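For this depiction, one protein chain was excluded, whereas all remaining protein chains were kept in their positions.
For subunit A:
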Amino acid sequence: MIAYLLRSLVQAALVMLAVAFIAFSMFRFVGDPIASIVGQDATLKDRQELSRALGLDDPMPVQFARFLANAAQGDLGLSYRQGRPVAALLGERLPATIELALLSALLALVVGLTLGVYTAIRRNGLLANVIMSASLVGVSLPTFLIGIGLIYIFSVELRWLPSFGRGDVVRLGWWTTGLLTESGRKSLVMPVVTLAFFQLTLIMRLVRSEMLEVMRTEYVRFARARGIPDRVIHFRHALRNTMVPVVTITGLQLGSVIAFAIVTETVFNWPGLGALFVQSVQVVDVPVMAAYLMFVGLVFVVVNLLTDLVYLMLDPRLRSASAAPAR
């Protein structure tokens, strides 16, 4: 178990290094940061001096090594766009993204599981068919359109929910949350639903097809023949055996929801990391982009690790295999 964790950590470090390296080699194609730092009056000489002072003239490997050396000392530099420490900037944005991602993952999991089980059990029912058709919309409509559509219905026409921002937030230490104020909760509704929509339909369809598969297996038929109540068969025997693929998908999706909630955050002007990244790319804010991509690498590594641990809990066979001495 400990060896397994250590191996994962080494892997994590390598993944993050690779991500940072690829990111760095791509930055110069995004454009020249100087163009957005100075105004149109700056002379060529001023521009060249600033470029040299920021080390942008150095070859890419040198810039990369400098970034790593500083990052190892906990110094991520100042944002070119805002003149503020990058670590503080990311720390400020993190709670908004995590809150949004966790709530939408929760919504997707609970509703997706429920509807998946329901449509599997009542697979010829009218309601089940309506839900299945509606889920096609969720899979095929781009997030951007869902978001804008919700804004026009609930903000512009009905005026029930705010169209942008996070509302009033409450500060708990360094963490901020919108769950404790009314405007904060209202602001969460549409972004959470938008972000959860795709995940939800995915989980629902997955659960449904896995359930249908399991229901056809021999042991379910036996269980039924033995007169075990349907409720127990559905939830204890069938559902539990569908969970491994569902957990894999949910885990992977949680990673991408945290890392790439970019579209949802942009549409709802949600002050999270994704929106920060988009704004940073637009002005080639290299320190923020580099730190953000490292962070994304970290998120995926951690989520994968957690997913593996959940497998161990769900599937006893895996547990005995990993508890055994090295193969």
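In this text, a residue touches a chain if its C-beta (ideal position, glycine included) is under 8 Å from a C-beta of that chain, and two chains touch if they have at least 3 such contacts; residues count from 1.
Basically, contacts and distances are computed from a predicted model.
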Options "Probable phenylacetic acid degradation protein PaaC", "2-oxoisovalerate dehydrogenase subunit alpha", "MaoC family dehydratase" or "ABC transporter substrate-binding protein": UniProt name of the undisplayed chain: "ABC transporter substrate-binding protein"
Of A:223, A:259 or A:283, the residue in touch with the unshown chain: A:283
Options A:83, A:173, A:227 or A:316, residue touching the unrepresented chain: A:83
Residue ranges of subunit A at the interface with the undisplayed chain: 30-49, 53-54, 75, 77-78, 80-85, 88, 148, 151-152, 155-156, 159, 162-166, 183, 266-269, 271, 275-276, 278-279, 282-284
